[in-house]
Structure formats: C-alpha cells, structure tokens
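Of the protein chains in this complex, all but one are displayed in their positions.
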Amino acid sequence: MWENFPLFPEAASTAASRVDRLFFFILIVCAFFTLLIFTLVFTFAIRYRRRSPSERPRPISGSLRLEIVWSLVPLAIAMVIFAWGSRLYVALARPPAEALHIFVVGKQWMWKFQHIEGQREINELHVPVGKPVRLTMSSEDVIHSLFVPAFRVKTDVLPGRYTRMWFEATKPGTYHLFCAEYCGTSHSEMRGRVVVMEPARFQEWLGGGRAGESLEARGAQLFAQLGCASCHEPAPGARGPSLVGLFGKTVELQGGGSVTADETYLRESIVNPQAKIVSGFQPIMPTYAGQVSEEGLLQLVVYIMSLEEKAARK
Amino acid sequence: MSASPHGSHPTARTCLVIYAALIVLTGMTILAAFIDLGSLSTPVALSIAGLKAALVGWFFMNLRAERGLTWVYAIAGLLWLAILYGLTLSDYVTRGWLSPLAG
Amino acid sequence: MSEQALAHHFDTIEEQKEASSLGMWVFLVTEVMFFGGVFTAYAIYRHDYFNAFAAASHHLDIALGGINTAVLLTSSLTMVLAVNAAASGSRKALLGFLALTAVLGCVFLGIKAIEYGHKFEDGLFPGPGFRFEGPLARNAELFYIFYFSMTGLHALHMVIGVGLLAWLLALSRRGTFRPGYYTPVEVVGLYWHFVDVIWIFLFPILYLVGRHHGP
Partner (left out) sequence: MTTRLELSPPPQHYLNWSYTARSWLLSTDHKRIGILYLLSITFFFFIGGAFAVLIRLELMTPAGDLVHSETYNRLFTAHGVIMIFFFLIPSIPAVLGNFLIPLMIGARDLAFPKLNLLSWYIFLAGAAFTMAAVFSGGVDTGWTFYAPYSSVYSNSAVMLTGIGVFITGFSSILTGLNFIVTIHTLRAPGLTWFRLPLFVWAHYATSLIMVLGTPVLAITVALLALERLFGVGVFDPRIGGDPILFQHLFWFYSHPAVYIMILPGMGVVSEIVACFSRKRVFGYSAIALASLAIAVLGFLVWGHHMFVSGQSAYASNIFSILSFLVAIPSAIKVFNWTATFYRGSIAYDTPMLYAFGFIGLFTMGGLTGLFLATLAVDVHVHDTYFIVAHFHYIMVGGMVMAYMGGLHFWWPKITGRMYPEGWAKFAALVIFIGFNLTFFPQFVLGYLGMPRRYHVYPDEFQVLNVMSSAGASILGVGYLIPMIYFVWSIRHAPVASSNPWRAAGLEWQTPSPPPADNFPETPVVETEAYPYSEMEVEVVDV
C-alpha cells in the first residue's frame, strides 16, 4: 500500500500544465483567505475572551465602507479566476482542425475505440505523443463520461448524439482512463488505459495491427447498400441536399434559422431527418433509426466527412 | 396590517363584462391560429392567453384590491418561471453556435 | 359564532383572513412552478421538433377544446358570483353558484374523458400501442406524452377543485359563512381561478400548434 503513494497527478498533456497553473492560483487565493479568517478568529477569540461575567462590550453596529470593500475585492478576484478559466475552457472545447480523429463508443461497462484506418480497440487507446488527438464519442445506452486524469480532460458521452473532446499528449507512457458518470452495476470496472507512444512506434502499431478496412471504406459500402445516393447524388435538382463539402458548413433550415453541420447534425439527420429540414427540400427522407447500428452511423458520418476532403482535392 | 376592504369585490355586472371579454378572446385566439402569421403565431397566441390570464387575475382573483405583498408573490412566480425557462433555453439555443473545429 | 371562527393564535379576524389569502397565493406560486417544469420541457421540445408537434396537434379536436375553455371560463364566472354572494350574505345564491361551478367542473371532466376516449381509439396513447403514420411518428409520440401528462395533471387539479367545492357546499348548507367570515369560499375561489388560468394557457399551446398548415 505504501510503495506508490502520489499526492499530485502526472501532467501528461498540453492542457494539464495550463489547468494546474490555474488550480494553484485558486489554491493560493483560498489558502490566503482561509488563513486570514483562521488567524483573525483565533486572535480575536483569545484577545477578547470574556474576563468577567458582567462585562459589556461597546456596541459596534457595522461599517458600510468595510462591507463594500469585502464585497468588491472578492468579486474582482472571482472575475479574474472566471476569465482565466473561461478562456482555457473554450480552448479545450474546440479541437484543432489537423487533429488525429478517433471515434469512441461507450457501452455499459466498456469503451470501444475506432481509428479511421480501421483499428479497433477495447478499453485501450493508443495515441502518438506531440500530436493533437480528437475524440468524437457517443453512447449505446446510458450516459458515461470519458475521463483521463493525467490529461485533465473529461466529457460526458451521451446516447443519441455526439460529444467531442481533444488533447495533445506530451509524455509517452500509460495513463488511467475512467468512466466518471455513474452508469450502473460495473461503473467502477469501466476503466481502461491510454498508451502514449513515440510517433514512429505509433505508426508501426497502426500498421501492424489487424487493420481491417478503413472506416471510410466501410461507410462507402453502407452508403451504397442503403441507397442513399439515389437522393443525395451531388447533381442539381436532386431530391436530397448534396453531402459533398457539407461538414463544418452552415445549413439554412426550412422555416428560418440555421445550424452548423457538425457530427451531431449529420447523425441526427440520419436517425431523425424530420427534426431539421434543409430549406428548399421536401421532408420525405424516412428515418433509419434501428436499421443502422451505432458503429454503422459512425461509418456513414466518417464517409460523409471524407466527401468533404475529396471535393477539396478535386 | 390593513386588509383588503371587504366590499371591494367586483360587482356582478363587471364580472359579466369580463366574462364576455374572455369568451371573445377565446374566439380570437382560435381564429388567429388559422391565419398564417408565420413565426408570429406563437407570440400572438401567448399574448392573448396572457391577456385572458391578466383579466382573470385582476378581476376574478381580486388582485385589484390586494396589498403589495400579494403582488410580490404573484410576480415572483412568473419571474422564477422565466428564470427556469430562460436559462434552460440559453443552453438549447446556443448549442449549435460553436463551430466544430478551431481555425 | 365569529369567536369560534377566529383561531387562538390570531388577534383579529382581519389578520386571519390576510394570512389565509397570502397562504393561498404562496401556494399558487408553488403550483406555477409545478406546472412550469412541464411547460418548460414542452416549450423546449416544441422549439426543436415544431413540424412533428404541429402534425400531432392536428389530431386534437379543437371543437371539444374550445367548448371546454368556455365551460371553464363560465365556471370562473359562477365562482366569482359565489364569492360575491357569500360577501353579501345571501346564502341561497351562494349555494346555487357553488353548485353551478361544481357542475361545470364535472362537465369539463366529462368532455375531457370523451376526448381521451377518442385518442385511445385512434391509438394515440403513448407506449407500445402508439400508431402514427408518416415519418414524424417518433416525435409525435413525444407530443402525446406531453398532451396526456399536462391535461392529466390539470384534470387532477380539477377533481381536487370539485372536491373542495363539495366541502364548501356542505359548510354553507350548515350556515357557517356570513358576511363577516367567508374566507374559505374566497380561498377556494383563488384556487379555482388559478386552475382556469392554467387551462387558458394549455389550450392554445397544445391544440393550436401550427394550424395554418392546414389539416
């Protein structure tokens, strides 16, 4: 029990060091106020202890000036902490464009990871060091939450939509991966390992594994098999909106309003097409909920996103 | 604690006038629903309903003769409902705003 | 008679009436938040799935809904007249209007029961037996969950209201109320009007969703 007894977690990602700095700043602020209150209470309690039972202290009702001071000073400090935290949070919320894209499916009590090149892993995630990695996650049943303490990142994994998270590992090694949102009987066994490797060894691992077909290829097959092209072929006057170059674009909706076409929009349009109808098109698309598994939806979404690259290359 | 004077209940005639107004407003809200007001249809329906609710509150529930304290609680109810709806809506409306990729 | 009506911890009958009226208004605030929770959920989903909610709402019977609204407004009128009768001390009018309000309440519940019957037959009750043609079935079921839970909750409050009216009828038949003391009538009146106000909002947001799209 005594051999490995850390008191502070490893910092193994670019975000970790920034979060730790903010953490220590707040810690110092808290320590200062706690010590201030403790010493004041302690000294007053000793200095003004009751000497005789009939002692009657002078009445002091209060001072407005002091009230204002100890309202505004904490408020100012609070706003500094808020701004610092908010800036860092927004940076954490948006992955860089060139990040390595990995897909995660959370299922009651295991994590399934899928690399675009086709590698599949259960409860283990191999990532290269020094390169941003973007995770697009969804759950097959209840709410889970992917938490890697060493990277200081955590995001809930929801049924019915995608959530995203990103990190850039800075130290090769093996780190804990936890499920942080209570999800049932074996919530505490839904754990895994993140293995951070040198880029060279990572490519070797990527190539070596039983690399089945890439996600895009499987997505293309499913796209053809479900006959999506019959409506969505990119010719003008097609019955469905063109999907080429759709990812990341802003889509105008019927009845006003617009939405950014991110992974969640693509998934929702397959499972519940009536929710958001593109302006200028009829709501005739049937729902594919139940016909396509969670992995199938991933493959279709990756294929649609890959269309975007093809258009750019042409 | 000056309580509301007893005799301040609305007279039978006022009640009938208010009742008639309420029936007319009900008719109006049904008609308004069949006219294509586009995105205005919901605000119109809600404002008619709000007017009807105000009439019932002001006359039938005698808010007219009530002290300030009753008003505070009547308004607090609506204000807290607005907090619940407003802040929850702030999450749903702004979900699509953040573009998926940085730069 | 009036001493018996004044509770021991109040100094004057005015103070007691003040407390009862404030007590009911604070209770109505809790009712606003109670209905407010499900109204908020409904509004959020209507914001996201307007087309499905409009299609589902077209299956609701506006005629019955309209009649029910009129019935409830009339019952509010008779309730106010009952309170006036109690204030002026005419016991016969009080008994008459209270009875009329209770009857109107039952008529409302009767119409509601008929409507629910129709929805059951059309297979619009959420759950395994839910049948709705077209691609909007999934979100239409969500609409009907809200329809049944909101109108059901409102109907439950109506049943409680009718019960309170029956209790008032019993008390006033025993001559408990006089111009000096009729607080229970006024307080139940506040509750009844509140339940009417809830229906005033329920009717447009449930029955009149996007009607101009045609059937």
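Should a chain be cited, it is by its letter among A, B and C, assigned in written order, with residues numbered from 1 in that chain.
We take it that contacts are C-beta pairs under 8 Å (C-beta built on N, C-alpha and C of every residue); 3 or more make two chains touch, one makes a residue touch a chain.
Treat the numbers as computed from the prediction; the structure is a model and nothing was measured.
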Selected residue (touches chain absent from view) among A:Leu22, A:Leu100, A:Ala217 or A:Val292: A:Leu22
Sites on chain B contacted by the missing partner chain, in the whole complex: 1, 69, 76-77, 80, 83-84, 87-88, 90-92, 94-95, 97-98
Residues from chain C at the interface with the omitted partner, ascending: 7-11, 15, 18-19, 22-23, 26-27, 29-31, 33-38, 40-41, 44-45, 48-49, 52, 126-128, 130, 138-139, 141-142, 145-146, 149
Interface residues of chain A (partner: the chain not displayed): 1-2, 4-9, 18-19, 22-23, 26, 29-30, 33-34, 37-38, 40-41, 44-45, 48-51, 53-63, 66-67, 70-71, 74-75, 78-79, 81-82, 84-86, 88-90, 92-93, 108, 141-143, 145, 147, 149-150, 152-156, 158-161, 163, 176, 178-189, 272, 275, 289
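In this text, only the chains that are shown with their structure count from here on.
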Touch-based graph of the chains, sorted into line, ring, star, complete or other: complete
Interface hub residues of chain A, defined as touching at least two other chains: 255
Sites on chain C at which at least two other chains make contact: 48
Residues of chain B that touch chain A when the two form their complex: 39, 96-103
Chain C to chain A touching residues, read off their complex: 48-52, 135-136, 138-139
For the chain A and chain B complex, residues of the former touching the latter: 91, 93-97, 164, 247-248, 255-256, 259-260, 262-263, 265
